[in-house]
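Report on the structure given below.
In this view, the complex is presented without one of its protein chains, the others remaining in place.
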Amino acid sequence: MNPLSRRKFLKISGATIAAAAAIGTVSKALDKAETTKHKGIQKIPTFCDICFWKCGAIAYVRDGELWKVEGNPLDPLSKGRLCPRGTGGVGAHYDPDRLRSPLIRTQERGKEMWKEVTWDEALSYIADKMQKIKSQYGPESIAVFSHGIGGNFLKHTLKAYGAINFAAPSFAQCRGPRDVGFRLTYGEDVSSPERTDIKNAQCLVLIGSHLGENMHNTQAQEFAEAVGNDASIIVVDPRFSVAASKAKYYLPIKPGTDLALLLAWMNVIVTENLYDKEYVEKYGFGFEQFKAELLAYTPEWSYPETGIEPKLIRATAREMARYKPATLIHPGRHVNWYGDDAQRSRAIALLNALMGSWGRKGGFYYPVSMDVPGYPYPSYPTPTKDKVDNPDKKYPFAHEAITTGIREATLTGNPYPVKGWFVYATNLIQALPNEEITKQAIQNLDLVVVVDVIPNEIAGWADVVLPESVYLERHDDINVEWFRDSFVGLRQPVVESPHDQKPNWWIAKKLAEKLGLGNYYPWKDVEEYINYRMTAAGLSFDELKKNGIILGTKQPNYFDEGVPAEFQTPSGKIEFYSLQLQQAGFDPVPKYKRPAGGPAGSFRLLYGRAPVHSFSRTQTNRILSDMMPENEVWLNANIAERYSLKSGDYIKLKNQDGVVSNKIKVKATERIRQDCVYMVHGFGHTAKGLKHAFGKGASDSQLLTRFETDPLMGGTGMNMNFVTIEIEA
Amino acid sequence: MARFGMVIDTKKCVGCMDCVVACKTENDVPEAFNRDWIVQDVRGKNPDLHMEIRTERCNHCDNPPCVYCCPTGASHVHDLGGIVLVTHDLCIGCKACLASCPYDTRFIHPEGYADKCTFCVHRVEKGLDPACVSVCPTHCMYFGDLDDPNSQVSKLLTSRKNHSLIPEAGTKPQILYLV
Partner (left out) sequence: MNEYTTTRHNELVDPSLHIWGWEIPVYLFIGGLVAGMMIITGYFIFKGRYKDKACVCRVLPLLGMIILSAGMFTLFLDLEHKLYTWRLYLTFKVASPMSWGAWILIVVYPTMIASFLINVPEYFSKKFLWMDKISEKLQQHKYAVKNIGVVNMLLGGLLGIYTGVLLSALGARPLWNSSMLWLLFLVSGLSAASAFVHMVAKRVDERELLAKADNGFLILEIFVIALFIIGMVTSTKVHIDSALVLLSGIYAPAFWVFVLALGIVIPLIIQLLAVNHKIKHTPVAPIMVIVGGLVLRFVIVYAGQYTHWVDAGF
């Protein structure tokens, strides 16, 4: 209790000043004189960029100033309703901590000391360095990390330059293992937006997936719809998540043992003959071998591993079977946990196959898209080298570039040196595990360019920082989405950039011109580019500008609607038994391996998402930070009591390698097991430029010094770290 | 006469705070203040837990203590559907209304007057839903006339079990939570 707040004192002294302002009529008259431009409300459609879901939005401009952002009712992704981050997108435009002008580094990397320069100086500096790298090492020695549609033009310039190493953390640090697991089984990815038919599911199984906290809009909306439809929800999570609170069955699993549960579930379903026999016979390959391997994995075998009682395993397996094929075992999204993630994801794919849910209503639909041709650019130069991230196909099933592979090559110089990094809209320091390795790798570079809207940690390590306009101030490439319904979405400027920020297309085009690659940009501006593509597709750009969305015609999504049941696997069928895995020396049917434990008295560090933040990108957005200014560490109530801690106390966490976190608030709760702690990712910023977010909460990624690489695809399992509690002195 | 109220389906609410953000932008609610918010009410011991997630705001009570205690008439009941409002330039900032509200829904606006949820009366007058209701991605919020037996809110209340907050305080709150 603070009987006399500072604010109150200020108020007393401010009373006289306020007196002047209170003469209402006078001040009102003055206000009127000031606001002249764009009287009234304008509504401009665009699509969101606070996360990468690309929801259709309508921005409201009131008297020339950005007011609010709502969902676009035409948009199949948002159906007119944005998530809190999208609604709070206004704060990205007004964020006082934004990058304002191009910056060139004046002191050593990581010191965050800059001089402001003009765009021409910045781009000349970059082009100059790029030419040097090209002549000395070849254009393949520049790598590009780019996340989201905004980076399309920059990638185009770099491809024209001859770069071949393009990666995003969304593969090896996120959904990669899942897509590999599903590819090995069905021959196709789960893709993004996930092709999960949640809204039609009658039984939904979430394994560590915290929909509702993870606020990918369509997923969360459909989850709520399923809950509203009384779908049977089964949640497997060491933490009693929001989703768990909606569940009929909550399974508080021992972290790292999900595969043991999946195998036991499949054991029950196969031995009790609960699977979709017709479906399996028709589409399955190697079922008998698969069945034979499963027999050992009884619920009783699983119990000591998972801590889930056999009768609960049986009950939930039967529950799933009851609703098949409208039983959806959700594949998750960020699934880099223990290094066996592709195989665990494959087990999820197989369990779905037993339910017959792939290609069926309430399971996995077939996404569709509109046919919008690309722009006819000149062809890119032919590379003389292979990609650097996965030499000798060390990870044979990686189908996208591995960020940490590029980092490794940058560090070692093998298979060839990497001398330049372009980083677009991804904060590599917090996105890749073990930030010290990232910082060491950066020391080997001759050029680091960061293009972003805020001065994140990675910007602090750049030679040149280029300030991009936020999505509400720019055009980007059109979004030709793969989804349940096909559509094209437009991002267009709603308001002007407040300072010297520029859109990606402008930056990319100017850089190409500096590099003498102007012929790769035959168009004058981005509108000409979009207009070309729209016209080529037989669509109206004007209609797109007006509505923000153009819908395609209805196409089939399920087998019974006419989608051909074809599988791009070696056998052409759903592979219960994978010969290609066997040939590559891996388990043809997933096998469980107990994860390594931590030192005595330590807790496994788990992390996740909050509905109001995207990664480490939104903590300075004043509206979103108001919703959640810092993260908390979830600690089981009994453990908290043992340490005499209560909710709101600050502690530090120390990991197994002696790394100590920033101070973080305790949330003492029954909602988590005693063997792990949990925090939301994206906080504990150390970048000085993020004034509003600096030092608030702790960074999980700082504590992720250890990771287990997935032998199938190079993903980095990051739930391998253990922490102890350091009481604040 | 209409009696406006809200019905909130706690089963569907995931506590994402979109309602809070929408209120902020719609009503220019100043930084560090909230007219609505999310409550997570957890009962039980791990792993046998129950959690109700609620979006809360002014209950626009039928028996509003904040209106009774106001010495100037700044806090008043609006003609339109019983919405409880504050007239800014009648308010002296005595904070009696803050103390009188069992739900702690009010705060002092940085400009000095008592502030709180208005049910977005400016939208309701135009026939729109309040901003929080209109954005909710889970469709867990409903706004309407509780006196009209044919309204969606009334029908939801007759078909589903529901509760209000702190009914024992006797304020007759007009926001009801489906369980």
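Per-chain numbering from 1; labels A and B assigned in written order.
Criterion: a residue touches a chain if its C-beta (ideal position, glycine included) is under 8 Å from a C-beta of that chain, and two chains touch if they have at least 3 such contacts.
Note that the structure is a prediction, hence the values are computed from the model and not measured.
Taking the complete complex into account, B:A169 is the one of B:L80, B:L156 or B:A169 that touches the chain left out. One of B:C13, B:I38, B:L157 or B:L176 touches the chain omitted from the figure, and that residue is B:I38. As for the chain not pictured, it touches chain B at residues 17, 20, 32-34, 37-43, 56, 65, 68-74, 89-96, 98-104, 106-108, 111-114, 165-166, 168-170. In the full complex, chain A touches the hidden chain at residues 1-5, 7-8, 11-12, 15, 18-19, 22, 627-628, 637, 647, 667, 669-671.
One rule holds for everything that comes next: only the chains that are shown with their structure count from here on.
We define each chain's centre as the mean of its Cα atoms; on that basis chain A and chain B are separated by 34 Å. On the chain B side of its complex with chain A, the touching residues are 9, 11-18, 20-22, 24-26, 31-32, 34, 42, 44-47, 49-53, 112, 134-140.
By the touch criterion given at the top, residues 11, 18, 67-71, 78, 81-84, 87-88, 90, 211-213, 215, 217, 220-221, 223-225, 227-228, 240, 242-246, 250, 252, 611-612, 622-624, 626-627, 636-637, 669-673 of chain A touch chain B in their complex.
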